[in-house]
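In this view, the complex is presented without one of its protein chains, the others remaining in place.
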Amino acid sequence: MLLIRCPYCEEERPELEFRNAGEAHIARPTNIAAESDDDFEKFFFIRSNPKGVIYERWRHIHGCARFFNAVRDTVTDKFVMTYKAGEPKPAKLPGASK
Amino acid sequence: MNASFRISGAGRLNQAKTASFSFDGKSYLGTEGDTLASALLANGVHLVGRSFKYHRPRGFLSAGAEEPNALVQIVRDDARKTPNVRATVQELYDGLTANSQNRWPSLAFDVGAVNDIASPMFSAGFYYKTFMWPKSAWLNFYEPKIRSAAGLGVSPDRPDPDHYAARYAHCDVLVLGGGAAGIAAALAAAETGVRVILADEQAEFGGSLRFESGAKIEGENGFDWAQAAIAKLKALDNVRVLSRTTAFGYYAQNFVGLVERVSDHLKSPGRELARERLWQVRAKRVVLATGAIERHMVFANNDRPGIMLASAARAYLNHYGVAVGRNVGIYTANDSAYAAAIDLRKAGVNIAAIVDLRDNPSGPVIDEARGLGIEINFGRAVVSAGGKLRVSSMTVQPKNGGGERTIAVDAILMSAGWTPSVHLFSQSRGKVAFNEETRRFVPGAYAQDCMSVGACNGTDGLDATIDEAYAAGAQAARDAGGKDSSGKMGQGARPKVDGSESWSRGMLGAAPGAGPGTTVKAFVDFQNDVTAKDIRQAVHEGMHSIEHVKRFTTNGMATDQGKTSNMHGLAIAAETLGKPIPQVGLTTFRAPYTPVTFGSIVGHARGALFDPTRRTATHGWAAAQGAVFEDVGQWKRAWYFPKAGEDMHAAVNRECVTVRKAAGLFDASTLGKIEVVGPDAAKFMELLYTNPWEKLEPGRCRYGIMLREDGFIYDDGVVGRLAPDRFHVTTTTGGAPRVMHHMEDYLQTEFPHLNVWLTSITEQWAVIAVQGPSARKIIEPLVEGIDMSDEALPHMSVREGKICGVPTRLFRMSFTGERGFEVNVPADYGEAVWEALWAEGQKHGATAYGTETMHVLRAEKGYIIVGQDTDGTVTPNDAGLDWAVGKKKTDFVGIRGMMRADLVAKSRKQLVGLKTKDPKVVLEEGAQIVEDPKQSIPMKMIGHVTSSYWSENCGRSIALALVAGGRDRMGQTLYVPMPNGTIEVEVTGMVFVDEKGERLNG
Partner (left out) sequence: MAKAAAKTKAAGASASVERRPALAGRAVSAPGVKVEILPPAERISLRAPEASVPALSKALGVTLPATPKSSAAKGGRTALWLGPEEWLIIDETGNDPLADCAKISALHSAVGISHRNVAISVAGPAAAVTVNSGCPQDLSLEAFPVGAASRTILGKSEIVLLRTAADAFRVECWRSFSDYIFTLLSEAASDAAN
């Protein structure tokens, strides 16, 4: 069981308290009804599914109940860092050489 | 009956304290503190099992957890028959009953042993090659035969009467392994005051100090020092000492699974004791002190009972006071077996000869053995063992060939060297590294915050081990935030070693006589019957990766996970491939380190604790009325209320008719309820539901539909507006948690600018639906402060007031098509209010009804159930609910998804009613619908039945179905092909009762 740092609770908490909520930084279009088919497809259906670093949303559902963002490595399953919902993608990842 | 191999004065057990036990129906006497293995050996019993594939007779190889052979069935009673228990681990208790496994009709005469004679048939990869053709024979012939012949032991056939405990624990330093290294590390860590857990799989701490007679620490015998140190650790508040506890799995972020065997060693454990306790430990630092495991020599017939590891014989003698034979041969490739010879000789056991593969070794143990007059043969090999049910001789030959000599023995002790136990290190995803000089894999790069110390780290000698372990324990504690309070940590307090045994090296692979070109049965893996020849054959047949060799031969794949066999197998594969060992690589170690019972994994989660059973406030009343309950998710809901003599059908028919004729009471408490509060509550509702909400007056209700972004129906429910800034939202029973999650998701991440908050009030309110023409008359006398007239409280409205003197949110709404109310009261009052309503209801002929009647009544009205009539691919239009989509709205979740070409296509499946031509036939839910019943199979299916019931009110069956282009098929005849014939149906509207909806105010 992983330990995940909740940016709102400001500490690491057991994975059992969390739930994954899919890829992060995919904003719902403000005028969604006017989206073209292609744009709606990109927004709703297409995900990056990378091997390596992924930006995703998690919810501390059995804790503070907040959604937040996390950077996780899909190869090692290690969390690189977490940050609050609404904050931009971190410019630099801790410990990243590239 | 007398334990004739017990040596008076030897070992640490109190030999006066006996315990009786039985093995295969025969009674024996053992000594308190014995394992089943030592007790049997004390009685001269070596033959304890038959091997898995060849059914060869087997005895004890080891004295510990690595045992591959001595697997037995422990029988406590009819329900407690544990198979595959290692006799070397099972502690003896008075009255213990054990049976051998994998033999028929008896251990000494086993019919399956024909496999041994026919063994050329059963060579490596035999399953893959033999049973390939013909395909049909696999199902009917091969598989049943293999299944009946395979498997070790017999599974218990009754529910496990024992209970199992579980616990999460956190510590700063977790020390795994309680030998000299582990104890030293724990002592150092404990001094800093950090939280320490020390675990060892044995009943007593000490590890190899159990048999190392030469170890002296702090002036004491090593084992005695260990006991004193453990007593000291146990007395500390910051240390938890766990014996009989195996660390079986090392997971991410220093999360380690341990199983503590709480009561398997007790004669009659009390009910208060769990059988096992699962510890899930999160440690800041882990110190691995898991020791090393001795390897056997790979030679012909090395599996005969009586042939065992040298260190095991020392443990049996020095700890249990048992001699494993009277005339013992030694076969070794390193020094450690000499110590066994010396200990046994000093205890009065004859050592027939030491056979040492090495040419000219020297050292103090060799001198000592020679000084005791023991015959020593250098440069020679044991090329075969004689005897079948028990070893009777060893045949010795110069290692490069030459004259053979047969020496009579009743036991052979062997040692090919020691393999560091890197299992847990490897599970932690650390990478092992091969040390060319010592020819062993030791921990290389670490993946987690842990350290390896002592023999598992390839550290030889007690002094070096304690040095390393003590320093590591202190380091781990410091890294975990501990402070050196004593100021002398790592110096004065380090245990002083006064005497030590030390050896290393040895050999890997097949011994002379079992090398390339030979066909003898020289076992590498005892438990899976893999020989040196099998490994070579695998390589020859093209398995060049060790992972392939492993799977082809099954080497290391038995329950012992190759603790003794992996390195030999690897060396033979490498030799055959002509590659160095590290290039061939080591297979991955996976959890569990030793077998783990299902019980310990399940823990408390069985019976009532398997999953929460949720009951509503009126459950007791319904149960007392004889209600039959159905499971709806975790909820128990009253399904129907049969009267005396009624079956389900009769009860549901009566309930359905009574509700439409008089009234019915129904517990709707399980529906999800969410209070949406804040100045932007209506704005939020506009975004989450298809309907318009801004203009809904406070005090009024609306049926809402919630979509996912893809445009499909996600949930539905009636929503009441209590105030401009407060909505009382209901959801489906099953949808409650996910709807809340969905709403929070949008609120927190897409619409965070809205000032609104969501609170689950599902369990705050008990909900009693009162439905039927007499509903108002039943409720009215109990209500205060609410005008119940149609003018003041029309259909789809909500009021707050009091009922039976307690607060209520009273909804005028209907899921039956009748005049209806849903009385919300605080949950603790639910049952009493129900009773009051029931008493009123009796005056008007009301019935209590359950979920089945609720389903029938709503289907009669064509009201859908999300999840039954919809399946995640149904749009509001498909369900005939276009009217509930706000046409002027510019945004809501699902608005764009709904517009997708596929979602507006004409040919989509639409929800319609179905009437069978024969009114008595009730369709099966899920049944497929076709246009032409005469077409060939596979038929073109154009839809399926989603809801189907007998409607007593209609006097016929009714059904709802999703049918392609359904609304354009009104009056069409369609067909439902079933196994017993095709059913003719007519497509109809969805409303079967009161199409105009007049009864809502009737």
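Labels A and B are assigned to the chains in the order they are written; within every chain, residues are numbered from 1.
Keep in mind that, in the parts below, a contact is a pair of C-beta atoms (placed from the backbone, for glycine too) under 8 Å apart; a residue touches a chain by one contact, two chains touch by 3 or more.
Being a predicted model, the structure only gives us computed values, none of them experimental.
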| item | value |
| --- | --- |
| Given B:79, B:266, B:372 or B:605, the one touching the chain that is not displayed | B:605 |
| Sole residue of B:81, B:282, B:858 or B:944 that reaches the chain not shown, by the stated touch rule | B:282 |
| Touch criterion as defined above, residue of B:471, B:522 or B:617 at the omitted chain | B:617 |
| Positions on subunit A contacted by the hidden chain, ascending | 1, 8-11, 13-14, 16-17, 60, 62-66 |
| Missing-partner contacts on subunit B, residue numbers | 163, 165-170, 195, 262, 272-274, 277, 280, 282, 604-605, 608-609, 611-617, 619-620, 634-635, 675, 677-679, 755-757, 759-765, 802, 804-806, 826-829, 831-833, 835-836 |
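As a convention for this text, only the chains that are shown with their structure count from here on.
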| item | value |
| --- | --- |
| For the subunit B and subunit A complex, residues of the former touching the latter | 251-253, 255, 280, 282, 709-710, 741, 744-745, 748-750, 752, 890-891, 895-897, 899-901 |
| Subunit B-touching residues of subunit A, taken from the complex the two chains share | 1-3, 14, 19, 21, 27-28, 31-33, 35, 37, 40, 44, 57, 59, 61, 65-67, 77-78, 85-86 |
